[in-house]
Each structure stands twice: as C-alpha cells, then as structure tokens.
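The other protein chains are all here in position, but one chain of the complex has been omitted.
After this line comes subunit A, so read on.
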Amino acid sequence: MSSRPSAASEVSGGDPAGRLVRPFTLTGGRTRPSRADFTLITTVTAVDPPPAGAARPQPEHLRILRHCARPVAVAELAAHLDLPVSVIVIMLCDLLEAGRITARPPREVSGVPDLELLQKVRDGLARL
C-alpha cells in the first residue's frame, strides 16, 4: 500500500507556528473550538436544501459542505481536506450555527453495555 504514511512522520509535536498559519487564518484567528460535541467519529451531513436566506458560505466552508453531502465522520473530513481536526471542528461549529449541517454524535458506549449492539458488531466483523 504505497499511500501508507511513514512511521517517521508519526508525531509532529512542538511548535505549531509556521506550519499551521494557513489553517488558523481560515478560522478568523480562533484556535479553540467553541463546541466540544464534534468528536473524531461524529458524523456530519450538509442540510439540503440550505436554510432560506442563508448567506453564501466562505470557500473553505463550501469545501466542507461539498464533502458532507452524504454523512461523513469528522476524522474523514479532516483527512480528505488535509486539515487538522481542530480546524475542521471550528468550521463545523460555524456551519452548525448557521444551520448548514446536522451532526450526529457517536454511539454511546459507556455505562450499561448493549449486548445486541456488541453482537451486531461481532457478526459484522466475522463476515469480513
């Protein structure tokens, strides 16, 4: 699999200055999501048709909307658009506030385990 990321680039910690300038410009200088409800596996879907009287989205917001015409997980959006998850989440907050997307949180797994769900996952895996 030639597209496999190399192990050497696994962690790019440290100073995010330089490299992240462009993405953070897109979000108007904000660096923290205002909503914690976008996890990596929250699925987002563009609202179609857009709400009446909606302003024309910024180009980067439009890119996101195009990628979530069908439901897509936040992590997948970030990977496809090649932007850090934190940046995608900030833009998703804007889109959610503007009524341009809907968001579905992941299946809750803490608390009482759901046997039926686990069995369904097991059966699905066994069929692979």
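Going forward, a residue touches a chain if its C-beta (ideal position, glycine included) is under 8 Å from a C-beta of that chain, and two chains touch if they have at least 3 such contacts; residues count from 1.
Note that in this section contacts and distances are computed from a predicted model.
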Could you tell me which of "Succinate dehydrogenase flavoprotein subunit", "ATP/GTP-binding protein", "Monosaccharide ABC transporter membrane protein (CUT2 family)" or "cysteine desulfurase" is the UniProt name of the chain missing from the displayed complex?
"ATP/GTP-binding protein"
Logged for subunit A, residues touching the omitted partner chain are 1, 3-5, 7, 9-14, 16, 20, 39-46, 48, 69-71, 73, 75-76, 78-80, 84-86, 102, 104, 106-110, 112-115, 117-122, 124-126, 128
